[in-house]
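Dropping the structure in here first, questions after.
Yeah, one chain of the complex is gone here, protein chain that is, but the others are all in their spots.
Coming up: chain A.
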Amino acid sequence: MQDFGEAFGLALSLVASGDADLVEIVALSLRVSLSATGLACLIGLPVGALVAITRFPGRNAVLILFNALMGLPPVVVGLLVYLHLSRAGPLGFLGLLYTPTAMIIAQTILITPIVMALSRQVIEDLHAEYADQFRSLVLSRWQQVSALIWDARFSLLTVGLAGFGRAVAEVGAVMIVGGNIDHLTRVMTTAIALETSKGDLALALALGLVLMVIALGVNALVQSLRMTAVRHAYA
């Protein structure tokens, strides 16, 4: 096992020199988690908005379900996706297990409920304000949903970023369905887990640094978006 100071120095030089393995792992992480975030928004925003503006029997049950699904443990999601994609599973013929696509699917399932539940809240609040005006104009459901999503865009961006933050930081799901295969499905979190257990602290620390910068960067982005929105009275 390396000395900690030495490992930290090595980690910094890996980051500074743009080490090929490191870059590959970071790039795959971003690709997987950004794709999952995009898909989760594509599904979650319209569904969240529809539930926000519609009253139907069993609506409260749906809301409770949304909120409960927000807390899905990543390993459980990984396990469920694994069971479907494994060779014996119903979707085994697709041959997706241990591919980045499988990882995107798992992370999408993990964060779609977050996007749905949070955007439902955001859009319901906005709708309370707009509802009379919309009814007066006689807008179709779709016109209402698209107008609400557009007008809530700043809040919804922060919702998307919250989803991305959760996706990029989770280990359990991508480990199970991706398998942490070198040059294929190795992402930051799984690499950190592996390298740490192997005792290669330098790469683990370097990845940890990058992950932290991304997480903090996302947070800073959320804050500055919020401030821009407030300045324009669009929040």
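In the analysis below, a residue touches a chain if its C-beta (ideal position, glycine included) is under 8 Å from a C-beta of that chain, and two chains touch if they have at least 3 such contacts; residues count from 1.
Convention: contacts and distances are computed from a predicted model.
K.L.:
Name the omitted chain as UniProt records it, choosing among "Oxidoreductase", "Tungstate transport system ATP-binding protein", "Acetolactate synthase" or "Aldehyde oxidase".
P.N.:
"Tungstate transport system ATP-binding protein"
K.L.:
Could you pull out which residues of chain A are in touch with the chain that's been left out?
P.N.:
The missing chain touches chain A at positions 129-130, 132-133, 135-139, 143, 147, 150-152, 232-235.
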